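Complex shown without one protein chain; remaining protein chains in place.
Up next is chain A:
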Amino acid sequence: MVEKDPKFKNMHGFANPARFLRLARWLMPLLLGVGLVLAFGALAWGLLMVPPDRLMGQTVRILFIHVPCAWLGMAGWSTIAVSSLVELVWRHPLAAIAARAAAVPGAVFTALCLITGSIWARPTWGTWWVWDGRLTSYLILLFLYFGYIALAGAAQRDAAAGGGASRVTAVFGMVGAINIPIINRSVVWWNSLHQPASITLGKSSIDPTFLWPLLIGALGFSCIFGGVVLARMRTLLADIQAEARLRRKAMA
């Protein structure tokens, strides 16, 4: 079984896939359930109950989708970067799987952020798209995700064919992380059409009326993200197991 697979030998506690799978089995549905309840509750609150903004009017409601998506697009790549570091330094097999599992949900949230942002920009700024620092660096994040997903897929096929380890993917995951602080600072370093950050450490320029549904929504979306990552990790582990079993059968 998994525990006897030589690939997973000599790893410390959390690297044990059997232990991870036991944890994921109850944590994944819990995260998904809590996340869906929080996200839908916060969306209903934000879309139906909060008053319109002083300047934007009703369009302010896109905030409650746009901001959680923006946060998770960046959190997704941070997950990839941290997991890649753990993979490269500690050769932790679950870290590689976590990094690959975070790529697709991260890309989806990044795309949703760009789409909702564009829809929001038309009525507020008067344009669908501009090439300012924030929008451009965020679009680059989406392209980085596409590159990462393609590279991870190619590395997986290569490994299955008996090729070398997929270190390239982890290196790409870490190099791409340089874009995260650039996105964060883009509105400070460069004049941009996008406004500066509304929420900074301990401070908020968002009125509490909007802030609460926003924070609860962000928490809910984050739980959904975590649940999806766990589900994808289980799938990837099952794939690896099935492949190993097939190989053993072929050898016998």
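Throughout what follows, a contact is a pair of C-beta atoms (placed from the backbone, for glycine too) under 8 Å apart; a residue touches a chain by one contact, two chains touch by 3 or more; residues count from 1.
Basically, contacts and distances are computed from a predicted model.
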The complex's invisible chain, by UniProt name, from "TldD protein", "Cytochrome c-type biogenesis protein CcmE", "ABC-2 type transport system permease protein" or "ABC transporter ATP-binding protein": "Cytochrome c-type biogenesis protein CcmE"
Residue of A:L63, A:L112, A:A152 or A:C223 in touch with the missing chain, whole complex considered: A:L63
Sole residue of A:L47, A:I182, A:L215 or A:A231 that reaches the chain not shown, by the stated touch rule: A:I182
Those residues of chain A which, in the complete complex, touch the missing chain: 50-57, 60, 63, 85, 88-91, 123-127, 130-133, 174-175, 178, 181-182, 185, 189-193, 195-198, 203-211
